[in-house]
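The complex appears here minus one protein chain, its other protein chains still in place.
Now for chain A:
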Amino acid sequence: MSLIELKNVGYQVDDTPILQDINLSIDAQEWVTLSGPSGGGKSTLVRLIASLLSPTSGTLLFDGQSVDDYDPIAYRRRVSYSFQQPTLFGQTVRDNLSFPYQIRQLPFDEERAVSGLEYVGLRASDLDKGVNDLSGGQRQRVALLRNVMIYPEVLILDEVTAGLDAENKAFVWSLVEHFNQDDNLTIIAITHDQAEIDAAKRLVTIENGRIVGGA
């Protein structure tokens, strides 16, 4: 049984269809790369999977059960979505890394945060660094770390490497590889980057609101 299954899923705003007839199955621990022209519906598709939007037609199943049957908050803690050009919260890196703990009313695991920061190439002292003092690449790493401070089962990445230099891109990608291979996270990643598309384990192409290849 697939972890995520979309059956004839559609999404429209007023009378304008954004997505039509999407059929897609994603297995646990799979890494699916979504590509296609801008405005084709990729972000809408992953927002449906992240339950930030609901399909206007069709069925979306998670672990064999309709997503509508899950409590949306509990579901989003299992299926985490990382945005392109993320917003960092509060004043410091700590405010961001402690956020997943705050919302679960758990004590902040500072040790994990420090090892996480070191793993993503930052320093332990950066925990109290102001978010405005971070470079673009550092912001993206902190945001990604925020998504995995408490591991989800699925990590959705919406063009997280867009706008990063080659070195940062490679670094972020190696992190995602680690999440997928060593920590068994299912990865759904949107990208326009040709190298990432060429390296895709499974490539799904979306154009004009429909899957045109890879499903």
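FYI, contacts are C-beta pairs under 8 Å (C-beta built on N, C-alpha and C of every residue); 3 or more make two chains touch, one makes a residue touch a chain; residues count from 1.
The rule we apply is simple: contacts and distances are computed from a predicted model.
Trainee: Between "Carbamoyl phosphate synthase small chain", "Subtilase family protein", "Beta-lactamase" or "ABC transporter permease", choose the name on the UniProt record of the chain that's been left out.
Mentor: Options "Carbamoyl phosphate synthase small chain", "Subtilase family protein", "Beta-lactamase" or "ABC transporter permease" considered; the missing chain's recorded name is "ABC transporter permease".
Trainee: Among A:3, A:32, A:50 or A:160, which one is in touch with the chain left out?
Mentor: A:50
Trainee: Decide which residue listed in A:100, A:116 or A:137 touches the omitted chain of the complex.
Mentor: A:100
Trainee: Which one touches the absent chain: A:58, A:86, A:121 or A:214?
Mentor: Only one of A:58, A:86, A:121 or A:214 touches the chain omitted from view, namely A:86.
Trainee: Mind listing the chain A residues that contact the chain we can't see here?
Mentor: For chain A, the residues touching the absent chain are 50-54, 68, 72-74, 76-77, 80-83, 86-87, 89, 99-100, 102-104, 146-147.
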